[in-house]
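Only one protein chain is missing; all other protein chains are in place.
Per-chain residue numbering starts at 1, and chain names A and B are given in the order in which the chains are listed.
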Amino acid sequence: MAVADIAEVRRTKALQERAENRTLTRLTIGPSPWARAGALAALAVLAGIWLVPLVWGAVTSFKHEAEAALPASLLPTMGWTLDAYQKVLGSSDLLLWMWNSLVVAVLVTVITVLISAMAAFAFSQTLFRGRAVMQWLTLAAIMMPGQILIVPLFREMQVLGLVDTFAGIVLPQVVAPVMVFILKRFFDAIPRELLDAARIDGAGSWRLFWTIVLPLSRSILVAVAIFVFIGAWNNFLWPFIVTTDPQFMTLPVGLSTVKDAYGVQYAQNMASAMIAALPLLILFMLFQRRIVQGVATTGMGGQ
Amino acid sequence: MIASRTRSRAESSGGLSRRDLLRAALVGAGGVALGGALAGCATPSAAGAGKTPVMIWDLFSGGDGALMQEMVGAVASANPDIAVASTTLAWGPPYYTKLAMASSGGRPPEAAVMHMSRLAGYAPGGLLEPFDLDALAELGIGEEHFAPAVWEKAQYDGQLYALPLDTHPYIVFHNPKIIQDAGLALPDGKLDLDAVAGADNFLAAGRSLAEITGETGVGWGYQRDPAGCWRMFWGLYSQNGGGYELTPGRPAELDEEAAAEVFEFLQAMVDGTVAAKNQDGNAAAARFMSERTGMMFAGEWDLPMFRDALPDVGATPFPAIFDTPANYADSHAFVLPRQGTPDPAAREATYRVLAGLLKEGLTWASAGHIPAYQPIVEEPAYQELTPQRDYAPAAEVAVFDPDAWFTGGGSDFQTRMADAMTDTLAGKAPARTAVTRMLSEMDRFLSQPNPA
Partner (left out) sequence: MTVSNPGVSAPLERALPGRPASASRPGTRAEPARKSMRERDRSGYLFVAPFAVATGLFLVVPTLYGLWMSFTNQSLTGTGSEFIGFANYVEAFSDPQVWQTLWHTVWFTILSTIPLVFVALVMALLVHTGLPGQWVWRMSFFAPYLLTSAVVWHLSNWMFQPDIGLLDTWMTGLGLQPLGWLTDENVAMFSIAGVTVWWTVGFNFLLYLAALQGIPAQQYEAATIDGAGGWRRLFSITLPQLRTITGVIVVLQLLASLKVFDQIYMLTAGGPNGSTRPILEYIYDTGFTNYRLGYASAISYVFFALILVFTLVRLLPARKEA
């Protein structure tokens, strides 16, 4: 598609959206300009409150350390500087932890989605002895909050020799019975004629799974993947328990366990916070629609 | 950066390390954006093939941490066959928790820094290994190089479990200009300790300092700083002649009268003028460094940080608020966490590194600490360090934490004691309340079995 065409499609989409939003406004609060102004003001105040910590953190990260320790002024009076960033990048393991977080989150996401989809497929499209029992067990597993297992799970990891390994961080996070049920519900809705036809053509389960079920469920898989990824990227408790070697720490664990600045270093703290916040914020800006949809769909699936 | 602060276990087995791969990947992927940062921090202590990795954990999150890094760098260049690295973890209970978990996980760092006051809680549980005195002797380190009392504290069950690094008293810093203006300086510009001796004198001095600064006179951050609360209390309590009886299975005993007097003094001090109410350590330090307060109670380890902001910052031992000469102190030491799979080569390298670090004591002294390794203390260069020599007398009257398995720097005990003081310090409860609460918390500890 030519660039001009893409731009055209975008413009049409934007126009369409604007029209939809106008209709919504008319339907929800009506034509009164006062009501609109009131709602807009409320939105602005809320958004302001929600953005202040981020904006202030960002500004502080560009201040000189000496100024950061003075009573707060919003804008720097001693000029902007990249000092804090330079120091943080130069002396801490921030990038290493970010990399670890990425590896962990990707592994957790891929494994979780794959094994959950396979199990969901088995529950939805195949019959085997003990299927009902397994399904009940999976349902029961949803009620087991993993957080209370930290003590025995740490002991188990010691026995398995998995303390301070990626396997130790990742594997306990891939058990996601909720996701199995969310996916099963969607697999259940795949038209059975489609699957039966393929079976008559001699397709085995493996082929059904890869060539029909998965492609048809792409959007729910993406939704689940987004959800799992955000969860794994931000997970603190388990990686915190199972890593003692800073080389294997994920971002939240490293940031809160290892001191990379000595003394009181507000600007540097803010700089590391900003660097740590950046990847997901950028992802969100790029894929806002997808992420919003993914979180909403999967989150509600948790019902 | 990545290279200097981390290690890889793969290195000792000769394989391509994860760090090397990572560095390659990072440089490749983020090369454009991060190239500068990465290039700027690749240090010569980077582990290469065939080097024995030695990792040291420490909890020096104050200004002294940077100097420990410097010492590690010096030892690394003196021992090119060893890949030395150190990591600073968050101070206090989190540090000791991680250390215990790492030791019990079987893959702890080769060495770690510990408060000597914590030894009683660690050594009996088998989380540490004793030092081999012969191996130390070969490196020129032995009993004769340490003060007898310190050497004695490093023993458990007849064996040496800790290699003493320093003694670090809790002292008072001052801003020379402000104390001069407040008329609290001696002719040579140092703080006149006689002018601040005795509770009433001290409080009066604090008020005159506050007049000069327009804010507060003395900095003390006690909020969110359990250790700071405990150091202050225990130092003052000892000055007031208080003793203790902490025997497992029996009720704790303190001199309640003496303890209550301490809290009455502290309540009078934290009045918003002499010292700020509701202040934490960071805020107190920030005030002191921005010259909004004239004196500051802190550990001597904050010296590098203060000196960055106030190049001529002065320091003296803790003022004699009460009659008995006493100054709270603790001691850092190196310990050997028990390895799951002991490696003789790593052990030998670790001894060499630790010996090297002890001998870098002059750098450590510039961090504010009083080195435990006596040959350093006797050097003329050390004798000339200011303000270190001004507060060195604090070590002569040092009082350490009470003896019990649950006490010590960064322990849960300190947190509990500080919690017990909170209401009293905030002026919401009388001085007696803190004492009663402390005793009942102590009783709770004494009734528990030593889990180690």
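By our rule, contacts are C-beta pairs under 8 Å (C-beta built on N, C-alpha and C of every residue); 3 or more make two chains touch, one makes a residue touch a chain.
Keep in mind it's a predicted model, so treat the numbers as computed, not measured.
Peer 1: List the shown chains that the missing chain touches in the full complex.
Peer 2: A, B
Peer 1: Which of these, B:A120, B:A276 or B:V353, touches the one chain of the complex that we don't see?
Peer 2: B:A276
Peer 1: In the whole complex, what residues of subunit A lie against the chain that is missing from view?
Peer 2: 20-30, 32, 35-36, 39-40, 42-43, 46-47, 49-54, 56-57, 60, 69-72, 101, 114-116, 118-119, 121-123, 125-128, 131, 134-135, 137-139, 141-156, 171-172, 174-175, 177, 180-181, 184-186, 188-189, 191-192, 195-196, 199, 204-206, 209, 216, 219-220, 223, 230, 233-234, 236-237, 241, 251-256, 266, 269-270, 272-273, 276-277, 280-281, 283-285, 288, 292-293, 295-297, 299-300, 302-303
Peer 1: Going by the touch rule given at the top, which residues of subunit B touch the chain that is not shown?
Peer 2: 93-94, 96-97, 100-101, 104, 125-127, 223-224, 226, 276, 278-280, 282-283, 286-287, 412, 415, 419-420, 422-423, 426, 451-452
Simple rule for what comes next: only the chains that are shown with their structure count from here on.
Peer 1: Hey, how far is the Cα centre of subunit A from the one of subunit B, in Å?
Peer 2: About 39 Å, centre to centre.
Peer 1: In their complex, what parts of subunit B are in touch with subunit A?
Peer 2: Counting only subunit B, the residues touching subunit A are 1-2, 5-8, 18-19, 22, 25-26, 30, 34, 37-38, 40-41, 60-66, 87-91, 94, 98-99, 101-102, 104-109, 282, 285-286, 289-290, 302, 304-305, 308-309.
Peer 1: How about subunit A: which of its residues touch subunit B in the complex?
Peer 2: 66, 69-70, 86, 89-93, 95-96, 99, 154, 158, 161, 163-164, 241, 244-247, 256-260, 262-264
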